[in-house]
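Heads up, one of the protein chains got dropped from this complex, but the rest are sitting where they should.
Entry: subunit A
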Amino acid sequence: MHPILGTILQRLLLGLITLFFVSLIIFSAIEFLPGDFTQAVLGQAATEETVAAFRRELGLDQPAYLRYFNWVGSVMTGDLGTSFSGRASSGVDRSRAVVDLIAPRLWNTLFLAGMAGIVAVPLALFLGVTAALYRNTMYDRTVNAATLTTISFPEFFVAYLLILFFASLWPVFPSLANVNADTPFMERVYKCALPALTLTLVIVAHMMRMTRAAIINLLASPYIEMAKLKGVSRTRVILRHALPNAWAPIATVIAFNLAYLVVGVVVVEVVFVYPGIGQLMVDAVTTRDIPVVQACALIFAATYIILNLIADIIGIVTNPRLLHPR
């Protein structure tokens, strides 16, 4: 077996262990939240008996460690549990499985993140490489200033500006991204254009600047001077000699930003009324719908872990010292 595979398996295992600790943190954090679902639903006037009966139905009367193990146990079998909303005590049992609540929302979020990522990552790489190539020129300064400007504004402000220009003054895109499961693909892309553009503007600066910095950092290396003295052209010095050694830090930043696209975009979802997983989680926190909150948090954590794992793997396979040991 190639030693790299061993390293990757080891990282994967570490990722699982991390996820386990995260589950502990999520569970205890929710334990510490003031108030609970029963009070939130039944209100101040509810009698103690009703509250107790409701708590029994939801399993909230059991000690915390038991609830934790039940939760982890069922998550491991793929069962995220049942939402607290619409349970039998409120009359008719209209409660839904957490999976059914989350799945369409997660798909929406991944779709939007994918759209933004497909545009933002190549754009950031291109801008970063060209800014490094033409460093300290007008081009470099313009790119830096422009990306810094877009990252400096709050997301909602960028979103409203885009709505103002592209939905209101010059109406080419809709200002609402109200998609559902039946929306055809092209219409979905069309409706997601403005939110995706907002996200792109927000994340491009970070990735672009890291790409530029990682490359420029290497330009002082003796092997870059050697390449120049071998008569290698400027473009090839950057693309052939600097970039292959710069992937590890760039991949880390890209992973970080892609993770952000999945877990941190609730503000943009709200502005465009986009049914993503961020809104779902915020709603669930408001109503103390614990199974949904826990599932969302776990998915977010897993996203970070998986994307970082991929960045690590890229760092390893682009480093010949690790890929081809002595």
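Some notes on this structure:
The rule is simple: a contact is a pair of C-beta atoms (placed from the backbone, for glycine too) under 8 Å apart; a residue touches a chain by one contact, two chains touch by 3 or more; residues count from 1.
Going forward, contacts and distances are computed from a predicted model.
Of "NADPH-dependent 2,4-dienoyl-CoA reductase, sulfur reductase", "M16 family metallopeptidase", "3-oxoacyl-ACP synthase" or "ABC transporter", only "ABC transporter" is the UniProt protein name of the chain excluded from the display.
In the complete complex, the residue from A:Pro34, A:Pro63, A:Pro184 or A:Gly231 that touches the missing chain is A:Gly231.
The omitted chain makes contact with just one of the residues A:Thr82, A:Thr130 or A:Asn245: A:Asn245.
Listed by residue number, the positions of subunit A touching the unshown chain are 221-223, 225-233, 236, 240-241, 244-245, 318-321, 324, 326.
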